[in-house]
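One structure, as C-alpha cells, below. Some questions next.
Only a single protein chain was left out; the remaining protein chains are all shown in position.
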Amino acid sequence: MSSALLSIRDLVVEFSTERGRVRAIDGVSFDLAPGETLGLVGESGCGKTVTALAVLGLIPSPPGRILSGSIRLEGRELTRLGEREYRHVRGKLISMIFQEPMTALNPVLTIATQMTDVLVRHQGMSRRRARDRAVEMLALVGIPSPEKRIDDYPHQMSGGMRQRVMIAMALSCNPKLLLADEPTTALDVTTQAQVLEEMVRLQERFGTAVILVTHDLGVVAETCRRAVVMYAGRVVEEAPVECLFEQPRHPYTEGLLASIPRIREEKLPELPTIPGSVPDLLHLPPGCRFADRCPRADELCRRREPKLELRCDIAVACHHPNRYAGCRE
Amino acid sequence: MNRSRERTSLWAKAWYKLRRDRIGMISLGVVLLYFVVALGVWLGLWGQGWSQVEGPMWAPPGPKYWLGTNIIGQDIFERALYSTRTAFDVGLVVAVLSTLLGGLMGGLAGYFSNRWADELILWLMGVLDAIPFYLFVAALAYALQGNPYAMHIAMIATFWTTTARLVRGEVIKLKQFEFVEAARAIGLPRRLILFRHILPNTFHILLVQATIVFVGAIKSEVILSFLGLGVTDGVSWGLMIAESTQEVQAGHFSNFVTASSFLFVLVMAFNLFADALQDALDPRKVSA
Amino acid sequence: MNRETAPLLRVEGLSKHFPVRGGFFRRVTGWLKAVDDVSFQIAHGQTFGLVGESGCGKSTLGRAILRLHEPTAGRVILDGTEITALPRRALTAARRRMQIIFQDPYASLSPRRTVLQTLLEPMEVHRIGTPRTRREKVLELLHIVGMGPEVLHRYPHEFSGGQRQRIGIARALTLDPRFIVADEAVSALDVSVQSQVLNLIARLQRELGISFLFISHDLAVVQHISHQVGVMYLGRLVEIAPAEDLYRDPLHPYTRALLSAIPVPDPKRRRKRIVLQGDVPSPLAPPSGCPFRTRCPEAMPLCAERAPRLTQRHDGRAPHRVACHLY
Partner (left out) sequence: MEMLQYALRKLITGIPLILGVTLISFLLMVYFGPDKTYDLIGKNATPEQIAEIRHQLGYDRPFLTRYLEYLKELVTLDFGYSDSTGERVSSILKRTIPISLALVLPGFVLGNLLGIALALAAAWYRGRWLDKLIMGGSVVGMSVSFLIVIIAFQILLSSNYGLGWFPVRGWNVYDFGDYLRYVTVPTLATVFVALGYNTRFYRAVFVEEMGRDHVRTARAFGTPPAELLFKHVLKNALIPIITRIMFSIPFVVISGALLIESYFGIPGVGLVTYDAITTGDQPVLKAVVGLTAALFVLVLILNDILYKVVDPRVSLK
C-alpha cells in the first residue's frame, strides 16, 4: 500500500527484564491512510502502547529496543533516524497524547511556556506569534477564556482541561499523525465524552490521521473507522469497525466483544467471559498464544502459531476463524 | 499462572538476585573476610600483640614486622588487625541498635502520623539533627564521665534519625495501602497491624540502612578517634592515623598507609555491598 | 417486623465531613463534605449498586458504613445492630458480619504473607474454629473462588490481577459475613477478567445470600449484579431505584447524562448523547441549592435557591426516588 501515511511491518520490540528478554510486541504490521482513525485495541500488556511509543521512537532504552521491522511515515523509514532527525518528527509530523493528564504536563512550567516552546521549535514562530497561536488552539479545544487560562500551571486545571491542553498542544503544529494513548481512560465518564468529542472534531478539521490506543471497544466503535486487535504482543485481527463488531472473526475479538460491560435490555443470567488469563510473555505457548483460553483450540493451534492472513479488508490470525461474512469491496 | 515459576517469598527472590550480582558477592566476601579477622581477634587467635613495645622504632616492613613498626616500635600489622575488631565493635553495635531504634521510632511516628506521638518524635529528630555531631559526642563524653561507650551512644543517638525518617515515610505510604484497611476491616488490633503488616514491609529499608550506618560509624570512629573523642582503650585505625600524622612529617608512611588501606577496603566493600543489597531488595524491581 | 422483609442494612442520614485546615495555626477553616446526609437500605441477599464519578464520595460512604472512616453523623444499622453506636470492642466483634473487597488487586494483599496466612488471619483474630477446621475452611473458600490448594503457600506477587482479586474475595468470605462492600472491585481488571469476577460475585450472593454494596463508577458494570441502584453526586444520593427502573427510565438529569456518556460498542448506533458542560465543582465549595445545577441542562432559578430532597416519584409503582426539582 503505497498510499499509506504510516506503514508498520513486522515490528519487534524487545525488553530485557530481570527474568529474561521479553518481546513486548512480536511482528506487528498494519497500515494507516492519511486522515484515517485507527483503533489499536487490546488488554493491558498486549503491546498497544509499546507500538505507539515505537512509532515516535520513544521506547525507553535501556531496557527496550526495536529488534527488527520497519516503520515508514510517507515512505520514510523512521527506525533508522538518528536522535537529532527524530526530534524534527516528534511534535511536528507525529504527536502524541498520553493517558495520565495529571502527570503528562510539566508541573513547574505554565501552559503558555509548554505550548509556545513547541511552536517556536517546530514552526519557527516568534514567541509572541506562538502565544497567539496557542491561545487560538486552546479556544479550539473548548477552554473558556483561553487568554487567561494559558498562564495557568497544570495543577490549576482539572483532568479534563489538561487533556484538552494536551490535544491543543499535540495539534498545534498540524501533524500528519496523532497517537492518542488511552486519552480518556483516566477521566470520568462525563468528561471522557467531552474530550473524545473535542478530539474527533479537531481531527476532522485538521485532517490528521489518528491511532487511538485503547482497551475500550466502546470508544473504538464510536470514533474509529478501522481497528487492529492485539493479543500478547501480536495482531490477531484487523478489520473495519462495522465488520469487526458485527462479525468478529477471531475468537478473542469475539470473546472481548461479548464481555464488554454494557447496558442490556434483559439481564443475562451469566455474563459472557473469556476463561483463564493472558499468558506470561516470558513463557509463551509454542502455538497460538490464545489457544489456552480458546473454545475452538485443537492440536494444530497448540502446535503452530497462525499467521495474519488478509482477505479483502479483513485480516485475521487464526486457524479456525469465524465464517467470513462477506466483504464490502 | 505458569507452574514453572518458583514459589518464593520476596526475601528468597532478593537473595536470588543478590547471588547473581557479581560485584555484590565479591564485596560481601571482602566484608566477611574482615569479619573473620575481627572474630579471630575476639577469640584471641591473632592481633594480640598490638600493644607490645618491643621492636625498634620505625622498622621497615620485613619478615618479623610485616608492615614495619611505628614510632615507639609497635608492630603495625598487629595493630591494624586489632583495629579491625575495634571497627566491627563500633560498626555492629551502632548499626544494630540505631537501626532498631530508628525502625521503632519511625514506625510509631508513621503509624500515628499527624498526632502528638508523631509530633514528639519529629521534634526529637529535629533537635538531634540540629546539634553539631562532634559537639554532641564531646558533650556526651563529658556527661558520661569518660565512659568508653560514650562514642557508641552518641552515634546511636544521632544516626537513628535518618532511618526513622525513611521508615516513617514508608509507613505513611504503606498505611494508605488497601491491605492495611483490609486488616482493620477484619478487626485486627492496631498493634498487630503495625507489627505484622506494616513493619515487615520496611525491613528492606532497615537492612540497607544498617549497612549504611555501619559504614558511617566506622568512618566517624576514625575521625572522632583522631580528634581524641573516640576510642579510649585499645587501638583503632583512627588512632593509628592520628599517631601517624607526626610520622608522616618525618617521612614514615607505613602506619598511615596501612590504616588508610584497611579502612578504605572495608568501607568500599561495604558501600558496594549496600548498593547490591538495595538493588536486590528494591520492591519496585522485585515485584516486576 | 418480619425478618424476611426487614432490610439487612439501614443507613440513615450518614455524613462524613473531613476538616480542612489552614490559616496561621492550622485551624480548621472549613469542612469537606465527602458524604452528606445519605440514607438508603439494602434488603437481605440483595445488591445495592452505588454509582458516581471520582470524588463523589462513594468510596468514603462505603468505608463510613463499615466505620473504617468514623462517620460524622447519622446511623448505620446492620441486622438490628446499630454499628455506629458500638464501642470499640463490640465493633471488632461486629466486623465478622461486614467485610470489604478492594479495588486495587496489587495493593489489597499483604505482600510478605502467603495466601494461607492471609486467609487464616481473620479466623485467628476472631478465634473461630480449630487450626484444622480453619485450614479446611480456607480450602473450601479457595474452591468457591475457583482456585486450588496449590496456591496456599504462594505470595501475592506470583498472581495475576484477577487471581489476586479472587483471593481478596475469599478473605472477605472467611468470616461468613452477612454484608460486603465491594469498592470498585472490578475496575482495575481487564475486560475479559472483569466479567469472570462479576459472575463470581453474582454467584456468591445468590448462593450464600450475602448482601452487597457494590460501588463503581461504571453504570454498565453495576447493572448486571444490582437489584437497587443509587447514583451519587458531590456527596449526595441524587437517585435511587430498582435496577430495571433506573436503566429503563432514568429521572435525574445527571443519571441520564451518565447513561448516555457510556460508549456503546456498536458502530451502527452512534447516538446523540447528552454531553455535560464543565467539570464537577470542588467539594470544598459546592454550589448553593442543587449540587448538580452548574452542569445541569435543565437547571431552573429554583435550583440555585433550594436543594431538592430525595422524594418518591409520584406516579410510580416502583420505589423510585429522585432528588430533583423537575419531579
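Structural remarks
So that you can tell them apart, the chains are marked A, B and C in the order they are listed, and the count of residues begins at 1 in each.
FYI, contacts are C-beta pairs under 8 Å (C-beta built on N, C-alpha and C of every residue); 3 or more make two chains touch, one makes a residue touch a chain.
Predicted, not measured: the structure shown is a model, and the values here were computed from it.
Touch with the chain that is not drawn comes from one residue among B:175, B:196 or B:219, which is B:219. Checked against the full complex, the candidates A:58, A:139 or A:284 give a single residue touching the omitted chain, namely A:58.
Among A:27, A:91 or A:233, only A:91 touches the chain left out of the display. Contact with the chain that does not appear here is found for just one residue of B:114, B:176 or B:249, B:249. Listed for subunit B, the residues touching the missing chain in the whole complex are 123-124, 126-136, 138-140, 142-143, 219, 222-223, 226-229, 238, 241, 244-245, 248-249, 251, 253, 256, 260, 263-264, 267-268, 271-272, 275. Touching the omitted chain from subunit A are residues 56, 58, 62, 86-92, 95-96, 98, 100, 103-109, 117-118, 121-122, 153, 155, 166, 169.
Just so it is clear, only the chains that are shown with their structure count from here on.
Between the CA-based centres of subunit A and subunit C the separation comes to 32 Å, rounded to the whole angstrom. Contacts with at least two other chains are made by residues 160, 163 of subunit C.
For subunit B, the set of residues that touch two or more other chains comprises 1, 5.
Considering their complex, residues 63, 66, 68, 91-93, 95-96, 98-100, 102-104, 107-114, 121-122, 125-126, 153-155, 157-160, 163, 168, 171, 174-175 of subunit C touch subunit B.
For subunit A in complex with subunit C, the touching residues are 43-44, 158, 160-161, 188-194, 196-197, 215-222, 241-242, 245, 255-257, 259-264, 267-268, 270-275, 277-278.
Put simply, subunit C touches subunit A in their complex at residues 53-54, 160, 162-163, 190-196, 198-199, 202, 217-221, 223-224, 243-244, 247, 257-268, 270, 273, 275-277, 279-280.
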